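A quick write-up on the structure given underneath.
With one protein chain withheld, the remaining protein chains of the complex are depicted in position.
As written, the chain order gives the labels A, B and C, with residue 1 at the start of each chain.
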């Protein structure tokens, strides 16, 4: 199945891409999406302890399941205000 | 000597006057001005415990001396804001 | 002028312009509005009266106190007098500072001090009557009152 991955701020700079589509096995979770990205872009690994994630623009957990067509976002620590 | 007395809010309503001139003995204090007023307008007496006063538009004490031409103001509890 | 007693409508944006600086990261503004009810009564309007020269000095004193307490803070403080209808602004305060904590506490401190030491009186007109509102005995030297204002401002 395919999911759209969204990356922001320094995660986007590190990968050079803010949006990419990735193929995943059935019954994947957010964690699986992340692990695939880290294999492609090892520089992302350092962000894992401070990361947030979202599925279809709702905050999610690494264990949250993903489905065909979902938008999965990875968010470095926020700095609004 | 003469002083100008200023009265505000309910003190003005009670006396019917916001500004009056009174003749006082030399070496008078704010307390003397007030006592004279209370003789004229006994309804003011109840305000004594909660009163503030000013001489020439500076906060003062009852013991503050007054001089010829001074403006002596009596202020009921304030309610700005 | 950063402090004023005025018969004209208050505009907090104007106050804010008076205190802006490039080093400021935060502005906190407080506006007090005339409510349509008070103590169970339906309020139609208010009339504020001031001892103007002393009231301006008291506002200046509040600005000085705040700037002594929080040195980076800039403060502007206007109070309206005369007739005010429901929804109109009676007092407007703007506090600017490099960091937000100081702007919040200074604005809160300022409104507490306005209610303690500024010679202004509120005459309330409600359905069926009118009444002078009497709050605090004004005494700028009352250290206990000042401590209370600091405590409420959460310093």
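To be clear about the criterion, a contact is a pair of C-beta atoms (placed from the backbone, for glycine too) under 8 Å apart; a residue touches a chain by one contact, two chains touch by 3 or more.
Worth saying up front: this structure is predicted, and the values here are computed from it rather than measured.
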| item | value |
| --- | --- |
| Chain not shown, its touching partners among those shown | A, C |
| Sole residue of C:23, C:40, C:71 or C:129 that reaches the chain not shown, by the stated touch rule | C:23 |
| Touching the absent chain when the full complex is considered, from C:111, C:133 or C:149 | C:111 |
| Contacts of chain A with the absent chain, listed as residue ranges | 6, 8-10, 13, 50-52, 54, 57-59, 73, 75-81 |
| Interface residues of chain C (partner: the chain not displayed) | 12-13, 16, 20, 22-37, 86-87, 98, 100-101, 103-104, 107-108, 111, 152, 154 |
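In this text, only the chains that are shown with their structure count from here on.
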| item | value |
| --- | --- |
| Graph class of chain-chain contacts, one of line, ring, star, complete, other | other |
| Centre-to-centre distance between chain C and chain A (centres being mean Cα positions), rounded to whole Å | 49 |
| Centroid distance [mean C-alpha coordinates] between chain C and chain B, Å | 25 |
| Distance between chain centroids, defined by C-alpha means - chain A, chain B (Å) | 74 |
